[in-house]
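One protein chain is absent from this view; the other protein chains keep their places.
Coming up: subunit A.
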Amino acid sequence: MYNSSICSFMFSTNILQPRMVIARLSCTLKTHQNVRIGHCTKVPRNVNMEKLQHGYLFPEIERHELMHLEMYPHANVIDLGIGDTTQPLPTIVTSSMVDFVHGLSTATGYKGYGPEQGEKALRKAISVTFYKDLGIKPSEVFVSDGAQCDITRLQLLMGPNLKIAVQDPSFPAYIDSSVIIGQAGKFVDKAGKYKNIEYMTCGPQSDFFPDLPTISRTELIFFNSPNNPTGHAATRKQLEQLVDFAKVNGSIIIFDSAYSAYITDDSPKSIYEIPGAREVAIEVSSFSKFAGFTGVRLGWTVVPEELLYSNGFPVVHDFNRIMCTCFNGASNIAQAGGLACLSPEGLRAMQTLVDYYMENARILVDALTSLGLTVYGGKNAPYVWVHFPGSKSWNVFAEILEKTHIITVPGSGFGPGGEEYIRISAFGQRDSIIEASKRLKYLIYQEQN
């Protein structure tokens, strides 16, 4: 696939990459003019890596941002692209981490390796706080350094010889990790899909829930609710259908509840609120979006004891093995912070953070709706999903960036079902959100007249 001339060209292209203008580093590989193709090993490139299309979505967006800043060095760019939290952590949380860190410098307070599954007190607090009355035991909770890492570890656990289903659109890590592990076939450009992956269309016509009778049987079903990017929270009835579907097909649901703290209606916050889910579902979640731990790194996965492979072997034992072999535990400092989040005062502080971002979402929804656009999400998630009928989402992204200096996310980055949509994140300072709303109003007002 690659020959010397292509590599040479690639290096030349990289030389032209703009210099770093923001703290975050571009994922594009940089090199220098004096590098030439030298010794090649005889190790073949992993064929699964070759299947991947483009770089990972969010670094791609960042690359566009860098190019934009190169062109407009003085632009006041507002980033409503990647869902990155912006508000400070509550003092009750940071002070517990400060205290813990201080303890690490004392003979009595020092701690080395913790259990890979997480500190006992934190596992218990998670089971009591989020799964009270749902039968989840502390021993079924595995603390991690974030949901994205857990998704990969689950894929590694399940291995290459199975098929996955994903919502379309959905968070790209499910698909990309599936390709990387070897579960997917080749990418079909025309359809915008990988072979061997079942894309469950989730659009407004089906209330952003898949039409399950049309879905082929797969071993794994990745299901995110509230969904990223659409913001839709599945109803109790919808989740009951999903659990029944998994049961009938003998599938395992990997339920991503990273945004469940944002649910404002009576939609279930956990898959385990549905009877029978313990036999078919794993749940993955994170402190990132409800506690602002995006840079601190803390999440968890629930694997019930009743979840069994076809031979009767408990999945939880294999997941425990993966955690013990491929992971060494979440940072003990992050775990101390996580435990503080789940205190009564901590939970109140988390709710204040969530409310702040939801007010941001409301501002965005109101602004865009007032312009006559069709807007989804924003009610149970900190994302707004805006329809631009007939337009290519990357073109809309480029236009918005070019004309308003606002970073959004093109819907097709989340799968072919995301085409014609733009995701706008509500994570931001209030004044930035208000300013962005004004710019969008101005732009779209201009376009409409």
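Assume a contact is a pair of C-beta atoms (placed from the backbone, for glycine too) under 8 Å apart; a residue touches a chain by one contact, two chains touch by 3 or more; residues count from 1.
The rule is simple: contacts and distances are computed from a predicted model.
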Protein that the absent chain corresponds to, by UniProt name, given "Light-independent protochlorophyllide reductase subunit B", "Probable electron transfer flavoprotein subunit beta", "Ribonuclease H2 subunit C" or "LL-diaminopimelate aminotransferase, chloroplastic": "LL-diaminopimelate aminotransferase, chloroplastic"
Touch criterion as defined above, residue of A:Leu69, A:Leu308, A:Leu371 or A:Ile434 at the omitted chain: A:Leu308
Absent-chain contact - pick from A:Leu80, A:Leu134 or A:Leu220: A:Leu220
Touch with the omitted chain, as defined above, among A:Ser177, A:Thr201, A:Ser285 or A:Asn360: A:Ser177
Positions on subunit A where the hidden chain makes contact: 1-4, 6-7, 20, 23-25, 27, 29-31, 35, 37-49, 52, 55-56, 58-59, 82, 84-91, 93-95, 97-98, 101-102, 104-107, 109-115, 117-120, 138-139, 145-146, 148-149, 151-152, 156-162, 173, 176-177, 180-182, 219-220, 246-247, 249-252, 279-280, 292, 294-297, 305-314, 316-318, 320-322, 324-334, 337, 427
